[in-house]
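Of the protein chains in this complex, all but one are displayed in their positions.
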Amino acid sequence: MNVQRLKYLLKRLGLSLVSLWLVATILFLIFRLLPGDPTTSVIAPQMSQQARQELAAQYGLTQPLHVQYVYYLKNIVTMNLGNSFQYSSPVTEIISGRLVNTLVLMVTSVTLAYVLGVVVGAFLAWKRDTRIDVFGVGIVLVMYAAPVFWTGMLGLMVFSFRFGWVPSGGIHSVTFVADGFWDNYISTDFLHHLVLPVTVTTLYFLSVPALTMRNNLLDVLREDFIEMMRAAGLSEYSILYRHAARNALLPVLHYAAVSLGFAIGGSVIIEKVFSWPGLGRLIWQATLAQDYPLAQFSFLMLATIVIGLNFLADVLSAYVDPRVAVEQANTGGE
Amino acid sequence: MDRDRRKLLAGVGVGAVGGIAGCTGTDSPDDSGNATTTATSNSSKKKTPDSDRVVTGSELEEYETVSFTMQSYTKSLLPQRYEWTHLFHDQLVNKLGVEAEVQIGQVGQIFDNWVNVDYDVNMAGWSGKPSRIDPNTFLSAFHTDGGLYTPNYSNPEYDELVEKSQRETDREARKELVMEAQQILAEDVPVVFLFADDALAATNTANWSNYTSQIGDQNYVHVWNLMSMEPQGDLPAIKAGTLFPATLNPMAPTKSADLMGLKMVYDRLVRLGPDGQPQPWAATEWTAPEPDTFDVTLRDDMTWHDGEDVTPEDVTFTIEFLQEWGVPYMKSFYDPIESVEVVDDNVVRFNLESASASFTGVNLALLFILPKHVWDGLPEDEGLEHPKNYNDTQYVGSGPFTVNTFEESNRVVFDVYDDHWADFNVDSFIWKKYGGKTQALATVEKGDASWVVNIQPGQFERAKQNQGVEANGVSQHGWKAIYMNNARRPFDDKMFRKAVAHATDKERVIKLVYGGRADSIEGPIPPANDFWHNPDLPSYDGGEEKARRMLFEAGYRWNEDGTLLMPKE
Partner (left out) sequence: MNLLETRNLSVEYGTDEGPLRAVDGVDLSVESGEILGVVGESGCGKTTLMKAILNLLPENGDVVEGDIQFDGRSLIDIPESELRPIRWEDLSYIIQNAMTTLDPVYRIGSQFVEIIRTHRDVSKSEARSMAGEMLEDVGIDRSRLSDYPHELSGGQRQRVVIALALVLDPKLVIADEPTTGLDVVTQEEILKLIKRIQKSFDSAVVLITHDISVVAEIADRVAVMYGGELVEVGPTSDVFHRSAHPYTMGLMNAFPSIEESADELVSIPGSPPNLVDPPTGCRFTERCPFATEECYEEPPEETVGERHRSRCHYTAQAPEFRERSERAETWTADESVRPEGVYNE
């Protein structure tokens, strides 16, 4: 059994590494296939063709592609990711600063969304087919369908521009002075700036866990083992929470890990609407500016996070749901 | 008319949110992006031609259709340009009967095509950066050897005028030459000069007063404004916007926002005044003993932020350091300098490779002075490949501000450097980045920021309604044009280019797209650049009738469908 699980996990790990290598290679190619080159974004009328060449040479872009690729892979393996074209500072430094901002926003939101979502979903399942359920599912669907750009702007217009309850964006007041690093993230000023983006993001992410939980729970409640437990006289509490909820929660857990990965990378719009200096915007700008080192490694990091969280979800599932490892090992994975 | 209205509404809709959807959007043409869509407007109709101008039957063999592609940028990136590209497209199809197609693409493609002159027609624009106030920048853009950006236009007479104007150090005499050069361009129509649209800005006048405006689209981010601004109480000056410096390393700038930040910390010998003309700054005066030699006298009361004196050796070091390591973005400013030497106590001599009348107004106004005692030997000591990779935390300059806090993509807090000779009413200047212009404007309206520049027309109208906020459109010296490839048929024909100019109804577009807030232009130096502008250029407002007559006289014909034909080669 444990050998089986280990075999399964090793297999997943291997697959994850291969995926990463593929992603890295595709990233390398994609950026070089885009029209234009990094000097396009730097180019200014005072720059001659010669200055442009000089810049390309400084970026190391005058070398043959395969040489660049080898350097690139070497950089990844040695974790020496080089300097950003735009910022001139080390990629790792730029990314890590932004990553913290994004993580604070997204981990908070996704966690809230999944905790609340599971509760809401369970509640709706409990109230199934009542007016509350129909209404609740409707609201959740609307939140899911509404573009976060739109809800974000609406939130800003109402709560910031109109009533002035929350700031119009950013992570701090313009004149904020932090009292040490942690003060950046625990000061009331920061929390005040965090409220609206977290609310909007949470509401956006809430729908998937809520609907998944609701439907899963309804499915599970129809399962034979639930009926047997009723017949066996187990308490409704034990049936709902010990058995039904745990079974229904599994797929939701898996989603949570994956959503967090996507939330971290797909936060561009939220970050833009709320002027949040996070990773999503960084990647977006780096891509537009064709800042190869920054864009490539940010994407690679996102891919690592998504793939890593997926792997983690697999590991978790293998422990929480004993069927996973065996079934997957037997059928040869996905 | 209805069609135009509809388009306009669509344009304004995008314009209002363009600040968010359109990203860095305003620093044209420095934006980037990729992906291409091609859109063809097919609702414009060709006119039925006069019968005597129609060819039919076997005669058609001798003609070919006039067809071309007009390249422009996406709506989300440049909403107004997207609109007027289609408006002009329709005008040309409708009035001349050309077969034209609009090609929409991202910067990576369309801008590169412009640079490499790979287009029939490219809808281009120059933003009003301070370095472009000196007439040489825009005049050189039409010089045969102008390098990038020329539309394959070549006129020896014009080239000579531009070269002469660069050698002429007497301002009035130079002005004459500049006027003449503009005259030639206006007659040759290498491109259809369209308009210089106002830089739209909003300032909070409830909490701050006494702003100083400068021509161009980098309004208010300059020392003159920071010196004159008077806040209530001890409020700092706060710029809210979407542009933001990526680096404050003086050896690493790659975009205009970087220079805008750097110029607060690092002094320049010359600064451009509110009117765009060079003003003494770190230099008290300059003379040109020869057209290719400049003697610059340094102020003697300047210190670096670490307390050391600023010396002429710092100036010579800076130039040599830049030339040694290479900063491509600044290359055109330091490259023309052949050598630099200290000739007197406080005088630095710049020996140029060739005469350059724009040297003070461009080169000296953009080159920073770096402290020798900080940078000399630094790359070697730190083991850096290039000084641009130096992780500076001190930012030792001699400028009016020191860097208190630099939070990437969020804000920079500049504190006034007390030992600087210039006087400020504010104690600090904060540059705050927002995700979109809408949010930035809201901050100004709430009184949490002093100003926001380059807002969209819709936002401008909104700001106008708000008490305590002043919305102002500042005429500027950047401009837009229909670039035609002068090496391709039929744009190699001056008459055809002129006909296009006549058929182009700029006033209507200014009204529709810019709400009237733009100056119509006939040459590359708009009225805002008052000193160098030539107000007496011929204008092309003959409209459809004149355009068609000119084409007919030049040998162009139409087929029965109303499609314009040109004789085969």
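For clarity, chains are labelled A and B in written order, and residue numbers in each chain start from 1.
Note that in this section a contact is a pair of C-beta atoms (placed from the backbone, for glycine too) under 8 Å apart; a residue touches a chain by one contact, two chains touch by 3 or more.
Note that the coordinates shown come from a computational prediction; the quantities given were computed from them, not determined experimentally.
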Q. Which chains here touch the chain that is missing from view?
A. A
(Q) Contact with the hidden chain only, please: which subunit A residues? (A) 1, 223-225, 227-235, 238, 242-243, 246-247, 250, 320-323, 326-327
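What we mean here is this: only the chains that are shown with their structure count from here on.
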Q. If you average the CA atoms of subunit A and of subunit B, how far apart do the two points sit, in angstrom?
A. 38
**Q.** Sites on subunit A touched by subunit B in the complex
**A.** 34-36, 39-52, 54-55, 58, 83-90, 93-94, 97-98, 149, 153, 156, 160-161, 164, 167-175, 271-277, 281-282, 284-285, 288-290
Q. What part of subunit B is in contact with subunit A in the complex they form?
A. 17, 20, 23-24, 30-34, 36, 105-109, 111-112, 115, 126, 131-132, 137, 141, 147-149, 236, 238, 246-247, 249, 252, 254-256, 326, 328-329, 331-333, 335, 362, 386, 388-389, 391, 407-411, 430, 432-436, 438-439, 442-443, 445-446, 448-449
